[in-house]
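A protein chain is absent from this complex, but the other protein chains hold their places.
First chain written, first letter: the chains are A, B and C, and each begins at residue 1.
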Amino acid sequence: MSDVADWWRTEIIDMEPGRIHLRGIPIQELIGQVGFAEMIWLMVRGDRPDPAQARLFEAALVSAVDHGPQAPSIAAARMAVTCGLPLNNAMATAVNMLGDVHGGAGEQAVEMFHALRRAESVAAGLDGWIAARGKIIPGYGHRFHTPVDPRAPRLMALTREAVAAGACSGAFMALGEAVEAELAARKGRPIPMNIDGATAVIYAELGFAPPLARGLFCLSRSVGILAHAWEQQQQRGRNKGPTPPQYRWTYDGP
Amino acid sequence: MSDVADWWRTEIIDMEPGRIHLRGIPIQELIGQVGFAEMIWLMVRGDRPDPAQARLFEAALVSAVDHGPQAPSIAAARMAVTCGLPLNNAMATAVNMLGDVHGGAGEQAVEMFHALRRAESVAAGLDGWIAARGKIIPGYGHRFHTPVDPRAPRLMALTREAVAAGACSGAFMALGEAVEAELAARKGRPIPMNIDGATAVIYAELGFAPPLARGLFCLSRSVGILAHAWEQQQQRGRNKGPTPPQYRWTYDGP
Amino acid sequence: MSDVADWWRTEIIDMEPGRIHLRGIPIQELIGQVGFAEMIWLMVRGDRPDPAQARLFEAALVSAVDHGPQAPSIAAARMAVTCGLPLNNAMATAVNMLGDVHGGAGEQAVEMFHALRRAESVAAGLDGWIAARGKIIPGYGHRFHTPVDPRAPRLMALTREAVAAGACSGAFMALGEAVEAELAARKGRPIPMNIDGATAVIYAELGFAPPLARGLFCLSRSVGILAHAWEQQQQRGRNKGPTPPQYRWTYDGP
Partner (left out) sequence: MSDVADWWRTEIIDMEPGRIHLRGIPIQELIGQVGFAEMIWLMVRGDRPDPAQARLFEAALVSAVDHGPQAPSIAAARMAVTCGLPLNNAMATAVNMLGDVHGGAGEQAVEMFHALRRAESVAAGLDGWIAARGKIIPGYGHRFHTPVDPRAPRLMALTREAVAAGACSGAFMALGEAVEAELAARKGRPIPMNIDGATAVIYAELGFAPPLARGLFCLSRSVGILAHAWEQQQQRGRNKGPTPPQYRWTYDGP
């Protein structure tokens, strides 16, 4: 029957009745010993961060928890609760929305940083990225936060500290800043790094593969999603539409 | 136009261009200062835990991250990846499954503990619960982990330490143990507290409302969901069914 | 190995390489021979409707396809597309929202009709329903469509024709009308049957169990969800929030 058990193979968890090992460590030795952020790292990667890495990682997770009910995901979580959904379904509805456009910028930015590392120069790498992927540069500029996204400089300052402490190399930090400089030169005005760019720098510095930038963002934003869903549950309401009921949509058909 | 802005009201986040306050605190003062678990507490409740509370809370979050690919949610996350879904959609698919049966036991246990507090005795309260909600006692017994779920005693030991440190009252801890004793007396054999019972004790001790026991479980399990989805993405595979392809289902129709 | 194949048992589909039988019928004999509505009936129930039943069933499916972008599900589908989700994920996001409040009224109305059948009188049955389930009578009244939901009288007229044609007994139609009369008498004004009440009458007349009233509503509403998601995809847009960007939410925290 080994074919049946082999169909589901994993390096993450080993289990017998009364015994749970995660990444080779008995669960009871983890509970109360490791922080939640460190546990995320262990589960996703199989190893453990050193303290300076853990601190930087935790900062990235903290930074992205919420951006308010104008974000489609947060609005959806709140609507879902008023449709009668329990919190797990409301959270899933919202996380589902963190697609390429709403939740993919961090992943794309890590991909871009990796592509830039392989390019002859930042300028050439950016040209190649634009040719292949279009003119939106993931991780830079913000349609709302002008002149600057307050999360990015704080995250970059922490990255600088981590580099100084030897927690990571600084290669992606330098790349992230070089892109910022290149964009400013090209546009004649600052296109500052935003939260997706800054967390992408951090996740790349810490060795996370691009898709994990999205996955970790989903974990982080799930916190705000839960907070908003729960607040809406306490506010009550039934079948909450996107706008107050007195404004219906505009019919512009024939 | 205040009616439009008022349609979406929140106490969680306040925002202007270049400025994000979460629960009244500038985001840049949180990043690098609070841990991820503490951030969850702050976002969901609006206040901050003391260090002993934070430690107990973090232990509960760490304890429930994974239970392996036999869990329908974890299997679904892995399948979803092989269907071509990016991590956000795979995670949403899995979290969606944490319904009343798969993810609701903690919430139900907190509800039960609250009901027992209002009852004349634990025995009377349990009778009332069974009459109203059926014979499944949420948070006790485990179909797989015999004789005991290794997470529960560890969590209860930490709870005992937290009570000793004044982080919480111990009232729900005592209730949890009284239920265990009552069930053992009724059945003539131990029906030990499981992880849902132990985390329910902790969340109730820390003052979280019952639905949040489910919501926090979703955050915790999302970690394992992400780890498994990512591992599956690296293993590749296309349209992974539940069993190896050589075993189809049994047709038992006419 | 039969235990593995037996783990997934079904009466719905039987399959070998080159051969697919649905409910015992070769798929190639169904394609081009049965309508889509009849196929739904066959798949869900295992038998086939007579023509008058099929016509009434199809009318119910047609009636509920859309209620506009103020409905949280439709708004969510449209938002999801602007977050970068393909149509399957956008549709799932929306269908997920058809919970107890947004998509459950039909199921609840069928349950209520079954309860009323077992009651001594409609009045007594309604009292019992209200005592057990609260004062919202599913399937009656509409917060928007005053004086009357235009779908309900049309569906009831078709039900009357179907009863005359012997397609169903008329027992639930009579109950549905008796509830309307009783509510009007109690309130001193009409509380007319709405679409959920009318489709519940039809599904109950045709012998569908209560949960299927919700399931069939999901199939029906999926049509409007797809239409709106596709329209939004053509309109483009990125990260569409619930309200225009110039109206943010109201912060009402401390």
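Everything below uses one rule, namely that a contact is a pair of C-beta atoms (placed from the backbone, for glycine too) under 8 Å apart; a residue touches a chain by one contact, two chains touch by 3 or more.
All of these numbers come straight from a predicted model, not from anything done at the bench.
Chemist: Decide which residue listed in C:I40, C:A109 or C:L126 touches the omitted chain of the complex.
Modeler: Among C:I40, C:A109 or C:L126, only C:I40 touches the chain that is not shown.
Chemist: If I consider the whole complex, including the chain that's not displayed, which of B:R48, B:R133 or B:R248 touches that chain?
Modeler: Missing-chain contact among the listed residues: B:R248.
Chemist: Residues of chain C in contact with the chain that isn't shown?
Modeler: 3-4, 6-13, 15, 17-20, 22, 26-28, 30-32, 34-37, 39-40, 43-44, 55, 58-59, 61-63, 65-70, 75, 78, 86-89, 91-100, 103-104, 144-151, 153-155, 158, 211-212, 214-216, 218-219, 222-224, 226-231, 233, 235, 243-244, 246-247
Chemist: Could you pull out which residues of chain B are in touch with the chain that's been left out?
Modeler: Residue positions of chain B that touch the missing chain: 1, 4, 68-73, 75-76, 79-80, 82-85, 89, 92-93, 96-104, 143-144, 238-243, 245, 248-249.
Chemist: On chain A, where is the contact patch with the chain that was removed from view?
Modeler: Residues of chain A in touch with the missing chain: 1-2, 4-15, 23-24, 46, 85, 89, 96, 242-243, 247-254.
The rule is short, and it goes like this: only the chains that are shown with their structure count from here on.
Chemist: If we define chain centres by averaging CA atoms, which chain lands farthest from chain B? Would you check?
Modeler: C
Chemist: Report, in whole Å, the distance between the mean C-alpha point of chain B and the mean C-alpha point of chain C.
Modeler: 32
Chemist: Find the geometric centre of each of chain A and chain C from their Cα atoms only, then give the gap between the two centres in Å, rounded to an integer.
Modeler: The answer is 37 Å.
Chemist: Compute the distance, rounded to whole Å, between the mean C-alpha positions of chain A and chain B.
Modeler: 22
Chemist: Can you tell me which residues of chain B touch two or more of the remaining chains?
Modeler: 4, 6-13, 15, 89, 96, 243, 247
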